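In this view, the complex is presented without one of its protein chains, the others remaining in place.
Think of it as A and B in the order they're written, each chain with its own count starting at 1.
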Amino acid sequence: MRHKKWVVLLLVVFGLQSILAACSSEKPEEAAPKAADGVTEIVLWHMEEPPNRVERFKEIIDGFNQANPDIKIISQVQSWGDAYSKFPAAIQSGNGPDLLFTIPDYTTLIKEVADIQPMDDIIASLDEKHDFFETALTPYQYEDHTWAVPVFGMGQVLWYRSDILNEAGLTPPTTWDELKAVAEKLTTGKQYGIALPASKSMATDQVLYSFLASGGAKHIMNGSNEITFDNEKTVAAYQMYSDLLQFSPPDSNTYQWGEPQAQFNAGTVAMAIEKGQYLSTFEAESGRPASDLGVVPMPVGEGGEESSIYIPNGIMLLTGDAKKKEAVAKFFEYLFEPETYGKFVNAEPGLFLPVTETGSQAESFWSDPVISKFKPQVEVLMESSKKGALFGFTDGVASKVGVIAGPNYIAQTLEQMTSAGKSAQEAVSWGQELMEAAVK
Amino acid sequence: MDTLGKAKGAGRLLPYLLVAPIVIWIVITIFIPLFSVIKESFYSTGLIGSKGAFVGFDNYKATLTSPVYWGAWKKSLVWVFGNGLAQTLLAFGIGLLLNKATRFTNWARTWMIIPWIIPTIVVAIFWQWIFNGSYGIFNHILQALHIIDKPINLIGDNTWSLPIVIFINTWHWFPFMAVIILAGLSTISHEMYEAADVDGANKWQQFWSITFPSLGKITFALGLVGTLWSFNIFDTIYILTGGGPAGATTTIPVMIYQQAFESYRIGQASATSIITACVLIVYAFFFIKYVAPKED
Partner (left out) sequence: MKIFRYIFGVLLTFLIAFPFYWVIISSFKPADQILKPDLFPKVFTLDHYRELLNQTSYLTNLSNSVIVAIGTMAISVLIVIPAGYALYRMKFPGRRFFSTLILATYVFPGILLLVPVYQLMSNLNLVDSLLGLIVINVTFAAPFSVWLMQGFYDSVPLVLDEAAAIDGASRLRTMLVIVLPLIGPGIATISIYAFITSWTEFAFSSVLISSESLRTLPIGLNAIMGQYTVRWGWTTAGATLTLLPVVIFFAFVGKYFVKGLTAGAVK
C-alpha cells in the first residue's frame, strides 16, 4: 500500500519535470521577435555600476533612441560579479542581452557558451572612418574574425603625490631600482611609500601584471595555451613586488581597487600603480590642487621595456537577427562619431580612454572639465596605453586565458609568498603548476 | 483517539492534500535542480552551459584525491565547531540573563535579536569598517591603549582571518539562537528549581541537572538544523575574505563556489557538492538516530 503512494508521488514529480522541459523547448520561438510595432528593440548589458557612469551611458543611449525612433536600445546595468555565473545561464536560456560589454579574456570564455557574432563588417567601416588603435583591436581578433568592438581602453601608470615627493626632494622614478629607493625613503612613521594590492583579486592581478610587462615577462602563455610563466624574469618581478610590499600599508593584502586610491588621496601613501580613475576624485578627496597629482609611465625593470597592463573593453554582439544587426551597426556609427564618443568615454574621465584616432583628438573628449584640468596627466595615460599589453594576448591569443584570469592565479602566486612564506622562485613554480593544471 | 485515528474515504487523502503544496514546492525548487547537479557531476562541463563530455566518476576521483578538498574540510570543521561553540555560549548567556520575565527583559529580548534581522552585506560592512586595517576604530583603540604600535589587519591575516570571520558570523546569528534557547528555558517550571534549592543544589548543578536536559529538543534541533545551516553559510565568508588569504578561509561552500564560478569547472563543483551532501546526510542520519529525543 505504502509503496504505491511513493510511486504516485514520483510519477507526479517526473510528470511536472517533463512539463517544464516541454515548456522550455517551446520558448525561444515566442521570445525572439518582439518588434511587433516596427521598433527594433536591442537589450544592452553593461557592468559599469557607479551612478555617474550609469547616468552618462543612459544619456548617450537616450540620444540615440531619440534620433532613431525605429530603434530602441534598452540598457541594463549588471555586475561583473555575475558575469561568470548568471550571464552564461541567462544567454543559454534565451534571457541574455543582444549587446554585452566585455574584456578580452571574458570573450574567450563566453565564446564557448554563446553564439557570439563576428563583427568584421562593423569594425571595417568604423576603422576606416575613425582608425582603431592596434592594441585595442588585436585582443579581439582570432579565428579569422573580430569578436567585439573595442569601446574604451584602460591603462596603468605610476601615480605619485608631487607635494610629498617635492618635500622630500625626490624625483619620480623611471626604473624599478629608483621606485624601490623612493618608496623606501618615503616610508616614515604613519606614511607609506606606495600602496599595492596583495589580495586574491583582479586588482592585484593587474598591478602585478604591470610589473611582469615592464620587467620583460609579459608572455605568461602563448597561442597554443602553453604556460610560459616560470622564468627568471617573472621571478624577479615577484621578488620586486614583495620587496615593495614592505613599503605598502600593513593591510595591503585586503586591498582591491579602492583602497590604494583612498590612501593616496588621504596622503598616507605617496605612490600607487593604477588606471585613470585617480583624476576625478583627487582634488575633492585630497584637498590638494590638480598639479599635486603626478603621473609617470610604469617604471622599467632590468632587461624590461616600458609597458604596463592595458585592457581594451569592448562590446559583443549576441544576436544573429539581421534587423537587429543593422540597428547595432547604426548604434556604433553614432557612438564613434567624435562629438558623441568623447562624451561617452568621459563617463569616467581618465579611466576610460579613447581607442580611436579621431576619438583621441575629439573636442568632446578634451573639453570635459576633468580631462581639461588634468591634460598633461591624460596625455601620459594615453601615451603609455599604446605600449600596453594584456596577459594571454601577447604571444598569439591564448583561448584558455579565462581559466587563468578567473581564479586570479597571478595574485594567488603572490599570496604564496606573502601568506605561505614561499620564496619567489617557489611561488612562481607553484603558479606555473596550477596554471598548467587549469588549462589541461 | 479513535475518532481521529480512522478517517475514511476522502478523509484519508486529506493529510496528503494538506502537505502537498509545500512538498511539491520544495521538490520543484530544490530536488529537480538537484537532479541537474547530479547529472553534471558526471560530465567534464567547464563554464556553465558549455557542453562537457561524459567522464564517469573522474570528477569524484579528482575531488576525493584533492588535498585542497580535505584542507577545506578542516576549515569547515573549525568553522562549524567555532560557530557552534561561540553561539551556544553567548546564546546561553543571554538566555540565562533574560530568562526572568520583567518589563526590561521583554524589551531586551526583542531588541537583542537585531543583528539577525539585517542583511549579511550590511553585517559585512559593519565589521569591515570596524576592523579596517588602516583606519578601523578597533585599531585606533588598540593603539591608544598601547596594545599594538602599528595597525593590524585581522581580516587579512593568515592566522586571524578564520577566527575573525567566525566571530562576525557569530555576531550575526547568536541572537537567533538565543531566542530559541529562551523559548526552551521558558518551558521549565519554577517549581523544579525551587525543589532543587530545597535539596541544596547550587546554580551550576541546577543548570546541568535541570536546565540542560529540559532543552533536549532544542539542542537537538540546533545540533541538526543549526549545524547544517552554519556549514552551508557562504555569503558571509565570501563577502568578507573571498576565501583568502591564501585559502585560509576557504570552507567547503566557498571552495564549491570557486570551482564553479572562478575556475569554471561546473562538473567538478557538482561532484564536490554531491560528495559533501552525502557526508552531511550521513551526519544527519546518525544524529537523528542517536541524539534525537524520544518522541512521546
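FYI, contacts are C-beta pairs under 8 Å (C-beta built on N, C-alpha and C of every residue); 3 or more make two chains touch, one makes a residue touch a chain.
Quick caveat, the model's predicted, so the values are computed rather than measured.
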Touching partners, among the displayed chains, of the absent chain: A, B
Touch criterion as defined above, residue of B:P115, B:P163 or B:G223 at the omitted chain: B:P115
Residues of chain B in contact with the chain not shown: 1, 3-5, 7, 11-12, 14-19, 21-23, 25-26, 28-30, 32-34, 36-37, 48, 90, 93-94, 97, 106, 109-122, 125-127, 129-130, 135, 137, 140-141, 171, 175, 179-180, 182-184, 186-187, 203, 217-218, 221, 224-225, 228-229, 232, 234-235, 252-253, 256-257, 260, 266, 269-270, 273, 276-277, 280-281, 284
Contact footprint on chain A, counting only the chain that is left out: 1-2, 5-6, 20-21, 23-24, 27, 45, 49-52, 54-55, 76-82, 85-86, 89-90, 92-95, 257-259, 261-262, 266, 277, 281, 284-285, 287, 348, 351
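Everything below uses one rule, namely that only the chains that are shown with their structure count from here on.
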Inter-chain centre distance, chain A versus chain B - centres from mean C-alpha coordinates, in Å: 36
Complex interface listing, chain B residues touching chain A: 16, 24, 27-28, 31-32, 35, 46-50, 132-134, 150-153, 155-156, 158, 242-246, 248, 258, 260-264
Residues of chain A defined as touching chain B within the complex: 5, 12-13, 16-17, 20, 84-85, 88-89, 91-92, 109-110, 112-113, 199-201, 249-251, 253-254, 259, 263, 268, 402-403, 406-408, 412, 415-416, 418-420, 438
